[in-house]
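Here's the structure, in structure tokens; my notes come after.
A single protein chain has been omitted from the complex, and every remaining protein chain is retained in its original position.
For chain A:
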Amino acid sequence: MSQDTAMAQGGFWRDTGRSGIGSWIFSTDHKRIGMMYLYCVLSFFLVGVVLGFLIRLELIAPGPTIVTAQTYNALFTVHGVVMIFLFIIPGIPASFGNLVLPIQLGARDVAFPRVNLLSWWLYAIGAVIVLVSLFTGGGAPDTGWTFYVPFSARTSTNVSLAVFGVFVLGFSSILTGINFITTIHRMRAPGMTWTRLPLFTWSLYATAWVQVLATPIIAITLLLVVTERILGLGLFDPNRGGDPVMYQHMFWIYSHPAVYIMILPGMGVISDIIPVFSRKPIFGYKMIAFSSLAIAAAGSAVWGHHMYTSGMSDLGVLVFSFLTFIVAIPSAIKVFNWVSTMYKGSISLEAPMLFALSFILLFSIGGLSGLILGAAATDIHVHDTHFVVGHFHYVMFGGTGFAFFAAAHYWLPKYYGRRYKEKPAIFGWILMFVGFNVMYFTMQVLGMEGMPRRYYDYLPEFARLNFVATVGSWILVAGIVIVVWNLWRGLFRGEPFTGNPWGGATLEWSIATPPPTENFDEDPVVTHGPYEFKGAGIP
């Protein structure tokens, strides 16, 4: 199909054989499923932003400000649950993974298209259950997103339904992981060898393994919490032979690897964008690819670093502290290789690249502050302070969040056939970058000074910096609004986007815009690597 024909037909947007909402919610086309994920995760992201904005507004001054203490507890719990389970875990893999992965492999769809649709349905059902839990029973959970026992087993808020929703969401994640692993193993086009896989695909492969292997643990753990609440078996009650620290082990056995489910696809996005906008092949392809696997493997063995102050044995603290430092090695390999790729490149500072560059800086700050938390001696001082909150947001928002927007600016014009305006995108990015650092760096300083996390009130000496952090949140939110509005307006009403204006060498840039339903008229034969720009027919 020629480019003009695809544009006229609207590619996968129109060529479905069904009409109305049924053409979406019953579609097995990976691109339509990716789009449904995209709209869902973006909606939940905006909900999470509003909740986060309210948390910061409450903390603008000591004492009660805009909500009660109980509402504040619910706010930070729901902010965490929505952002973690409904936005950031499915964020890049389920949306951009579905949109891009099969095309990057040269396939017409994922290995199990119906299972893919089931994944989305489970995600939607899980999300509805979580949302219902906020307004029914004893009200929104107030445990924090970690659902720690014994409080989660005792609180009268609607914890049982909320964790059941998360349980269902976990199945969605597992099915996506199984689908991607099988697709990457079995659906590669002729010539698409393992060392010709785009690094975004490599990152999704590593992520998928973590999704499949670690997610069942959280499913079991959360079911045990429900069992504890309903039957009162005493599984985590030391008076009855139970072990509360065992809950934390089981929770973090999933939830720390889950951090890599969140960040690895973001690293994959950055690995695809930097060579394109540096006009240079990626530096250290194999090292970046294998470092994804190394991060997935090493990251699965470090969960205990969340528990240094929980009464874990000294040997446990020592072992998990040591293992935590190992994760820094493959993470640093990626950062050094991205920077080396840019060295002497012809760098083009367009919106996707700006988000990618800020990813490197913000992720590095987040990663380095993680070493302070990984070292047991220093962690004791900053555990459960705002330092942890700052660190986590530097990695997750500064990392994955900025990578999500980098991916949106890089790939979405390809799928819509229209593009956003560059200047508002850059202006929004500047506001996001400035607001982000004002807010979260200040929170790290607050944590160093001793301001605890999840506290409704605080001592007067923390007032000045809390005010600064709240002002940062206003700048950040303004940037997000501009970026999302500009994307929304541009993708529906912007200038036409055709061809391969970025100059990408991966397969998605070789097909029509927007991609046709079957992706390729004829099965492609891959003859060059994903970052070999010379001789790949790129203008």
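Structure notes:
Going forward, a residue touches a chain if its C-beta (ideal position, glycine included) is under 8 Å from a C-beta of that chain, and two chains touch if they have at least 3 such contacts; residues count from 1.
As a working rule, contacts and distances are computed from a predicted model.
Chosen from "Cytochrome c oxidase, coo3-type, subunit IV", "CoA-transferase", "Aspartyl/glutamyl-tRNA(Asn/Gln) amidotransferase subunit C" or "Carbohydrate ABC transporter membrane protein 1 (CUT1 family)", the protein name that UniProt gives for the omitted chain reads "Cytochrome c oxidase, coo3-type, subunit IV". For the chain left out of this panel, the touching residue among A:Met312, A:Ala425 or A:Leu507 is A:Met312. The missing chain, though absent from the display, is touched by one residue of A:Arg196, A:His249 or A:Lys334; that residue is A:His249. Within the set A:Phe44, A:Phe236 or A:Phe320, the residue that contacts the chain not displayed is A:Phe320.
Across the interface with the omitted chain, chain A contributes residues 185, 209, 212-214, 217, 243, 245-246, 249, 253, 300-301, 303-304, 307, 311-316, 319-320.
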